[in-house]
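If you scroll down you'll find the structure; I have some questions about it.
Every protein chain of the complex appears in place save one, which is left out.
And now, chain A:
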């Protein structure tokens, strides 16, 4: 096609390079813009509305629509922050062992079943939209909890269980990829020393895969922290501290999604929601940094 036209090929080469550069630059611009936008909006609570960061982070009175005559807006968000932390940490505590075990089963123990059954099943999980998880939670899980554990059903527990299922595919597939990527020689070496399969998994595979598995866990945690819709539907959205597994409570994301659309831009209420969004962004940024640090320690 390009016979004898070295010049043509060079032009196409150049065009490709330029195109790739533009795409990369665009990505950087978008990221920077989003950061800038959320920071400006989120910081105006403190810079323009003169609210204290201490009140925002460490108190629990959330009345952003309170009249000035009654003491003005109160934006204490500790209960939402703790709610988000609890719901995602407990979801990780349940789903990490299940996910890692499934990954080991898939790769090390029953490759055929893993490839033909488990992996497709997990991939289906990824494709289900979160509103469906929320709706199933609302229809099945909430009445179940209310009937067998007491309370209203709308609870921290319901949020944890819905999230557990939602982050399971992330943890499983990332762990499985890590284990799969380990060089075959280390298994052979272990078996050559007379180790059993269990010993090999326990003493060789798992330690070698640790950085990747930690990456999987952090990824799962980040996803759990940012998930909004499904959690909002089953958690009850009561602005209180999460003191019991069976009590309704709120998370950062559930507060943002519930009120953001109906508040007026520039009001203290709206600004406070942006501050929550900024906090969420900073926390995910923290997760990404941890991810990078953990990933760097990779042995193989």
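Basically, a contact is a pair of C-beta atoms (placed from the backbone, for glycine too) under 8 Å apart; a residue touches a chain by one contact, two chains touch by 3 or more; residues count from 1.
The criterion applied here is as follows: contacts and distances are computed from a predicted model.
Visitor: Out of "Formylmethanofuran dehydrogenase subunit C", "3-oxoadipate CoA-transferase subunit A", "Activator of (R)-2-hydroxyglutaryl-CoA dehydratase" or "Phosphate-binding protein", flag the one the UniProt entry gives for the chain missing from this complex.
Guide: "Phosphate-binding protein"
Visitor: Based on the whole complex, identify which of A:56, A:154 or A:225 touches the chain you can't see.
Guide: A:154
Visitor: Decide which residue listed in A:139, A:199 or A:244 touches the omitted chain of the complex.
Guide: Answering carefully, the residue with contact to the hidden chain is A:139.
Visitor: In the full complex, which of A:39, A:210 or A:267 touches the chain missing from this view?
Guide: For the chain that is not drawn, the touching residue is A:267.
Visitor: Considering the whole complex, not just the chains shown, which residues of chain A touch the missing one?
Guide: Contact residues on chain A toward the absent chain are 18, 21-22, 25-26, 28-29, 63-65, 138-139, 142-143, 146, 152-154, 232-233, 236-240, 248, 250, 257-267, 269-270.
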